[in-house]
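With one protein chain removed, the remaining protein chains of the complex are shown where they sit.
Which chain is which? They are A and B, in the order written, and residues in each are numbered from 1.
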Amino acid sequence: MNDLATYNFAYLDEQTKRMIRRAILKAIAIPGYQVPFASREMPMPYGWGTGGVQVTASILGPDDVLKVIDQGADDTTNAVSIRAFFQKVANVAVTTKTVEATIIQTRHRIPEEPLKEGQTLVYQVPIPEPLRFLEPRETETRKMHALEEYGLMHVKLYEDISRNGHIATTYAYPVKVEGRYVMDPSPTPKFDNPKMHMSEALQLFGAGREKRIYAVPPFTEVVSLDFEDHPFEIQTFEKPCALCGAENVYLDEVVLDDRGGRMFVCSDTDHCEDRRAHGHAGSMLASTQHQRKEPAE
Amino acid sequence: MSAVPLLKVRDVSKFYGSRIGCRNVSFELYPGEVLAVVGESGSGKTTLLSCLSTRLMPSSGMIEYHMRDGQYRDLAHMGEAARRFLMRTDWGFVHQNPADGLRMTVSAGANVGERLMAVGDRHYGNIRASASDWLRRVEIGEDRIDDQPRAFSGGMRQRLQIARNLVTSPRLVFMDEPTGGLDVSVQARLLDLVRGLVHDLGLAAIIVTHDLAVARLLSHRMMVMKDGAVIEQGLTDRVLDDPREPYTQLLVSSILQV
């Protein structure tokens, strides 16, 4: 590309990348702990993934293969823009295939395909502090983390149960990392929480506006908080994906018309396409495909 | 009564620059004993309470607490983690303004249950049952368990604050003007409640108040403070019925008779 020379590799200058890498190394050394870092202005607004982009820019090498997803999809505005950004400023290979990627930057989903050793998942985080909505003072929340005072986290879950009869938190569901720090897994659906536990991949979290980086190293214990009599449960779906027939995956609702018609399809578009390429078909595709999966009871 | 003091206070002073907060305060508090600290505003009683409850570091002197393991610990040399743990398990602190001691935006049940969750209770049903039991004990209808204290009257808030503090069965409770700002009829009910709970639970308490009637009703012993120093102390009825010091006589003679 002609204009590559006008940018340093991956946009950030090398000093900044070193600073961020130091923060990342510290975060890996203290799983779940929020490391402050000098977040830079990025050519995108806060809330669009400035934290994730800085983390990705700092760990990206010329040989990496980058995948970017937004709510599981490779083809939404945010994902397309960030992918194009790194193609332009780093000239790296990009992919939509989970298995081919070395770095996956994500907004609010973990791919359905289990991640492998050597892969890195970079989360975009809006509010890194899990205690924030209960305790507005940063001085106090830092102290609470330092002293492992996490009773307040359960107060939130208690309120959930007392209001709804069950824990109604469905995303940004708090977890305890390696038996020590309570962490906000970013607004991923709680469906994805179990995937974080003992994952083979490195998981990095970047919050640009809040200037925090935290991490879950490979093979780390990640436990969702709960009560003995109200144990943690993930969402379940009544029907399989309408396109690929997949079960036990996270589904998005798609409205089909203005008469209440709707279908549920895989939120992970790559996973869905991959299954369809392998001949799986859901109810909506049944008429056009020769193979049909049994609908779940 | 137990033979060993719960709290040993020796020569505690607190200076704000050259100004005196309190000076050379010494006393011992035994389990089940209620001590009232009286004096007018500015006499140093709140400073003393802050020092005792580790909310302020004394300029000099020593405060030792008899831990549940039987050891005395110097509060100034305790780690912050241990001190905060003590404050939410073995101690209670009832603020004059309930909003300072409650979480106003979470339900009454969660306010009471928070301390249980903080010490590792992870059974929702049990936590709720305890909360419900404590609301009943402080005379708050169990049907209010899911209401936020924002919707409560001043007296109810204060009772909720007391329940929130007592749920972990503390051995020592600090109270800062617990009836301040309440209507007289509401005060009477609260005093009666506190009196009953202190008696039933065998709590030791240090109550700071400028209201001698509160001291008379709740405390076994009292200390009168003036200009940062304790000028008279003794059995509550002795100090009130036979005050020795000029200032104490003035205080006692200033009580309005109804």
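Note that a contact is a pair of C-beta atoms (placed from the backbone, for glycine too) under 8 Å apart; a residue touches a chain by one contact, two chains touch by 3 or more.
Here, contacts and distances are computed from a predicted model.
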item: The complex's invisible chain, by UniProt name, from "Na(+)-translocating NADH-quinone reductase subunit D", "Phosphonates transport ATP-binding protein PhnL", "3-oxoacyl-[acyl-carrier-protein] synthase 2" or "Sarcosine oxidase subunit gamma"; value: "Phosphonates transport ATP-binding protein PhnL"
item: Displayed chains contacting the withheld chain; value: B
item: Contacting the left-out chain in the complete assembly, out of B:75, B:145 or B:217; value: B:217
item: Interface with the unshown chain - residue positions in chain B; value: 1, 30, 33, 188-189, 191-192, 195, 217, 220-221, 234-235, 237-238, 241-242, 244-246, 249-250, 253
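Following the convention adopted for this analysis, only the chains that are shown with their structure count from here on.
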item: Chain centre separation in whole Å, for chain B relative to chain A (CA means); value: 47
item: Contacting residues of chain A [partner chain B, same complex]; value: 134, 143, 147-152, 154-155, 158-159, 161-163, 226-230
item: Of all residues in chain B, those that touch chain A in their complex; value: 80-81, 84, 88, 103, 106-107, 109-110, 113-115, 117-119, 122-125, 127-128, 145-146
